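Removed: one protein chain of the complex. Kept in place: all other protein chains.
Coming up: chain A.
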Amino acid sequence: MSRSAHRRPATTRLRGARGLVGWLFVLPALGFYAVFVLRPITLTFQYSLYDWNGIGPSTWVGPANYGKVFTDPDLFDSLVNAFQLIVFFSAVPVVLGLASAATIRRIAASRLALVARTVLFLPQVIPLVAAGIAWSWLLASTGVVNQLLTLVGLGGVTRAWLGDFATALPAVGMIGAWVLLGLCTLLLLAGMSKIDPALYEAARLDGAGPWREFVSITVPSLRQEIAVCVTVTVIAALASFDIIYIATQGGPGNTTMVPGLQIYYLAFSEREVGTASALAMVLMVLVIACALPIQWFAKDGNK
């Protein structure tokens, strides 16, 4: 009887202490998260309900700024451009990443594989600003791209790629694809190295060729890695800023204007903090709306 009575209080106290300690451990990270993420988001939402130039007094306008995001062609078109960039920033690097990872995997034993991995990953370690500047030079009227085209007899096609209404957005998109290709390749390559070789042997015994192996074994096994690649690259497209700011500044004629750059111009050049904040909130919601389905897709594969 006394033993039973003694044991119960000890257990209760221990359980309570364990919970409290857990919260204490996570408190510093939560603190940083609250100060540097949650508070700015809250303030941005507050600003989005006002007409404010960032310095003087503000005027309450409620949801009017959100209406402007969807009715002002400059603002809405920047969202459209961001979605078009998803093709270049996401689809291209993921598909090419799969192809290059599979190729490198096939030649994994050779030294060429190491060189290929290194070269493909270089863009990832270069600052985006440097990438933007380098490609601006390459794509200029007298840049290497036009010189090469002229060399192979395509001089008639040459142009200032970043200054042409038809080619500016694709050109900026290709810069992004180049930057992100290395990340996707390495991530997918890492995923491939975890696939059980026995699966390939079994498939080969059943007469499967390289393409069938790729479609039936490699791609399904990389579900998680593909989901990560798509998530990272889609967010990079929607939130793009550095490359566009350096290469085109949204020009010519707003054809490469993206939400990130538009927010910057609204807040600091046009001094419309309210509208900038509304666009920022819309962008955040869109990023979440695009990223969540990808997460569900990846999770679904675990069943």
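Everything that follows uses one rule, which is that a residue touches a chain if its C-beta (ideal position, glycine included) is under 8 Å from a C-beta of that chain, and two chains touch if they have at least 3 such contacts; residues count from 1.
In the analysis below, contacts and distances are computed from a predicted model.
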Choices "Type-4 uracil-DNA glycosylase", "ABC-type sugar transport system, periplasmic component", "Alpha-ketoacid dehydrogenase subunit beta" or "DNA metabolism protein" - which one is the UniProt name of the chain not shown: "ABC-type sugar transport system, periplasmic component"
Sole contact to the chain not displayed, among A:105, A:159 or A:223: A:159
Absent-chain contact - pick from A:58, A:84, A:124 or A:221: A:58
In chain A, positions touching the absent partner: 42-43, 45-47, 49-58, 60, 74, 140-141, 159-165, 248-254, 265, 268-273
